[in-house]
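Taking it in order: structure first as structure tokens, then the write-up.
Below, a portion of the complex is reproduced, with chain positions unchanged.
Order of writing sets the labels: A and B. Residues in every chain begin at 1.
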Amino acid sequence: MLAEFSIVPLGVGSSIGDQLAEVLKIVDSSGLPYKINPMGTVVEGEWDEVMKLVKKCHKAVMKNGERVLTDISIDDRKGMPSRIDQKVKSVERRIGKTLKK
Amino acid sequence: MLAEFSIVPLGVGSSIGDQLAEVLKIVDSSGLPYKINPMGTVVEGEWDEVMKLVKKCHKAVMKNGERVLTDISIDDRKGMPSRIDQKVKSVERRIGKTLKK
């Protein structure tokens, strides 16, 4: 399945780049396929491995904070592996044009 | 922590009430405190028990479908139990007025 998640600490000021850097280090070393975008991180894997990763990231930010908001959006489709690359390509094929990424 | 989640099956038509009923039966029998609203269900519990419940609901809908979209929003705050009732009351106290629920 595909999952996009974002983690926001409250009570640490309006800049949260340090916490996001910590999250992305964890994601990058997880071994799961991922893609970062300006609003979140998309990962691909089975339910348990994705949720284990999101929990690890959430707990890491929670450790040094008082309150953390985490959003997770899941798109789970039977018999469809490697969708982290294929979904955008499929739309580009339909349009006949390369889109900005 | 508090978590709101919603589960949407694709490919079963534009009415998804049967699937939502199945989800709510699982939630209602879980033993976790919950509140249903027109756009989702809010539950309160520790990370693992909340995620176990959401996974069970997601898998139940996935069982009879091809594709399922699940959104989860988490609000985790240290030292704050029983927030499923207190959050709304806290806002009402500040306004000095009972709000529609």
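Convention: a residue touches a chain if its C-beta (ideal position, glycine included) is under 8 Å from a C-beta of that chain, and two chains touch if they have at least 3 such contacts.
Note that this is a predicted model, so its numbers are computed, not measured.
*Asks:* Enter the number of copies in the whole complex; the displayed portion holds 2.
*Replies:* Every protein chain is the same sequence, and there are 4 of them overall.
Assume only the chains that are shown with their structure count from here on.
*Asks:* Per the centroid of Cα atoms for each chain, what is the distance between subunit A and subunit B, given in Å?
*Replies:* About 21 Å separates the centre of subunit A from that of subunit B.
*Asks:* Okay, in this complex, where on subunit B does subunit A touch?
*Replies:* That would be residues 47, 51, 55, 58-59, 62, 66-78 of subunit B.
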